[in-house]
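Structure first, then comments.
Missing here: one protein chain of the complex. Every other protein chain is in place.
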Amino acid sequence: MANNAAGRDIPARIKGLPEIRPFEGAFKNTPLVRKQKGSRSLPRLNKIVDSIEQAVLKSGVQDGMTISFHHHLRNGDMVLNMVMDVIANLGLKDLTIASSSLTDAHTPLITHIKQGVVRRLICSGIRGELAEAVSHGVLDTPVLFHSHGGRARMIEAGELQIDVAFLAVPSCDVYGNANGYTGPSACGSLGYAKVDAVHAAKVVLITDNLVEYPNTPFSIHQDHVDLIVPVDQIGDPQGISAGSLRMTRNPRDILIAQYASHVIEHSGYMEDGFSIQTGSGSISLAVTQFLRDVMLRKNYTASFALGGVTGNIVTLHEEGLIKRILDVQSFDQEAIRSIAENRYHTEIDASYYANPHNKGCATNKINVVVLSAMEIDTDFNVNVLTGSDGVIRGASGGHSDTAIGSGISIVVAPLIRGRTATVVDRVDTIITPGETVDVLVTDHGVAVNPKRRDIYDRLKTKHLPLYSIEQLKQKAEKVTGVPEPVQFEDKIVGVVEYRDGTIIDVVYQVKD
Amino acid sequence: MKLRRTMLYVPGNNPNMVKDAHIYRSDSVMFDLEDSVSVREKDAARLLIFHALRCIDYETTETVVRINGLDTPFGRDDVEAMVRAQPDIIRLPKTETPEDIQMIDQKLTEVERQAGVEAGSIKLFAAIESARGVVNAYRIATSSERLVGIAFGAEDFVTNMHTSRSKPGTELFTARQEILLAARAAGLHAVDTVFADISDDEGFREEVGLIKNMGFDGKSVINPRQVGIVHSIYMPSVVEIKTARRIIRAIKRAEQEGSGVVAVNGKMIDKPVVDRARHTLDLAQASGIYLDEIEEEEING
Partner (left out) sequence: MELIHTGKAGTLESSDVLISVKTHPENKIEIKLKSIVEKRFGRHIEKLVRDILDEMQVSSALVDVDDRSALDCVIRARLETALYRGAGVQTYHWEEL
């Protein structure tokens, strides 16, 4: 028998229960509360620090650690560079950067790589000068390229352990409730950041819009947040989102979109209550537009649209043609407005979206997905990462996640860009395996994967220019001529992880 | 018989459009060396189309080149080049008299001989774009063996008539009728003028409906998007197709049985009716109607 701090006698052991821990006082084991009730100063209730430097120091970033970022601010992101400049100034070394993706905004990373601050990159894709530098071997350790679903999987499986997540948030209160759809740097969904907020050992939010508590509705929850840094600006609105994506006038894109919409209409997968993911490319936008006509004509509504969301998906939602939107990433101003306003435009995180190993991801419920390709080969393998010169200039994104999850996956692309053929014998880098790609739609013709005889049979009477993919490849080659193969060095600069954690391909350093 | 529902206009000095103009599945593509090419670029466009026709496979699409008139400094060079590049058809702009056609016919014959090309292999389309041309339509239509069709060009015509184009197109009515009558009397195709406002789909549909009812075989189009619209309007109905098939079957049966007189549903079938039925089935096929499906429908009731 011992008195506990409340003056009660509590037995040390009670039969059938584990060891008893006697009460030690209200403040002893709850550190994050006011130590004295009634004190007007609020120690520890405010997570705000004055500068990024303080946040880096307080969060305990050390040499060799893994720190993470998200790419919802796209080309307008300022936060990754701000944080890395501070880290470099503090003399930290050998960090791994796990950013959900890297964009044109992240060129300054090249300097940090060269100076040994950054040792490794883990991301969905890289663009611009940083991609050029990586392709030319600036890193000693290869970049790990993952899909959006694959990233969530590796974080939840503990394969990617994030020491500190530095997450830009367009609005945030003093306790860490944050969302992406209010504030001058609004970006819409924070789907990729949400996973990091839950799983990183330390979470630092960086915002240019501190608002009154509680900042509801919130995407990132106060109970996951360690520190908050207010700054002048987290992003350039010009680069964060496209103003409004307009319907293309390019006749070639319109032709491809018409064929794609025709394929979808007659594929057997378009019926009342179907679901769809299109995307933000100009052909995809036009496909959505043509599908709207089909839906009106046939009196169909879609149960939901998934994915990267654009204004024309929002228009269909507001017209009642798409009942619900599940949004992991909002591409334009309209999508950002809608996720804030519309009750059934719901933000989802990357795991909910596409993690293949959780208990059910949304990509598994998609009937139709429209995808792009830089290259596709005669086995239907798709490359969306490396260009025709072998240089990295793209991202894995949700390509492989949606291709396998959907009832029908349709790749749309011009057969020839300039004099570069899209259909080739062998793609440079496989991102999405051909066994998950069902139909290729080009301006010169449509090819159905021989595995999908069912789709071919439904389409063959529908006045589509159907060819085998080998025929399309020959058509392209007849126009362009046979290019010389790209020359590579022996060094591996990138490893492509399939969404399940296995390695599907590697990227080599390009030769000059 | 060859269909000419759509003749897609392609600016002759634009490689990006020239390189695969056939992908839009118009019945014909028309490479333009005339109005869309500035005087300083006539040589460049001529060489571009010359090499494009020799190198690029336009598959089953009919190739047409609109040359400059022989009264311009460029027309004769255009003929010299095109006979050797061998498009299916040369379209002569601003045709006003039978002599215009006879002049180009002679020039074609001369160059064909020099180039070792089969005589008469290059066909002609005459574009009528003025009051004088309309008045001479029948004489133009019967002026050369090479002629396969007449195209109407309304833009210059309305200027010539001291008017402008209106939505209902009343100002074009007589000209269209004259051209159609001349073409039909001479056994040629008649192709209507372009519709310039590519954003006005509704107005375009109305105009295509009108000229189809008048009897035109098709329309010159300036935007690939217009191709599908024209084809859908020229698409025969299921009833028309079924009737056409019954007629063709009856004819075949009669031929097998050696019987001279054919009747379907109690009506006598003569040659014009058979030709029309064949045309309907050609149109159906080109419109992508899968005849086997209609067959199944017929069998299944």
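The letters A and B name the chains in turn, as written, and every chain counts its residues from 1.
Operating definition for what follows: a contact is a pair of C-beta atoms (placed from the backbone, for glycine too) under 8 Å apart; a residue touches a chain by one contact, two chains touch by 3 or more.
What you see is a predicted model, and the numbers here were worked out from it, not measured in a lab.
Q: Pick out which of A:Arg417, A:Arg453 or A:Lys491 touches the chain that's been left out of the picture.
A: A:Arg417
Q: What is the set of chain A residues that contact the non-displayed chain in the whole complex?
A: Residues of chain A in touch with the missing chain: 388-390, 417-420, 479-481, 483-484, 486-487.
Q: Mind listing the chain B residues that contact the chain we can't see here?
A: Against the missing chain, chain B presents residues 14-16, 18-19, 43-44, 47-48, 50-52, 54-56, 77, 80-81, 84, 115.
Criterion: only the chains that are shown with their structure count from here on.
Q: Using the touch rule from the top, collect the residues of chain A that touch chain B in their complex.
A: Going by the criterion above, the answer is residues 251-252, 254-255, 258, 416, 443-444, 461-463, 465, 478-479.
Q: What residues of chain B sit close enough to touch chain A in their complex?
A: For chain B paired with chain A, touching residues are 19-20, 23-25, 56-57, 223-225, 228, 287-290, 292-293.
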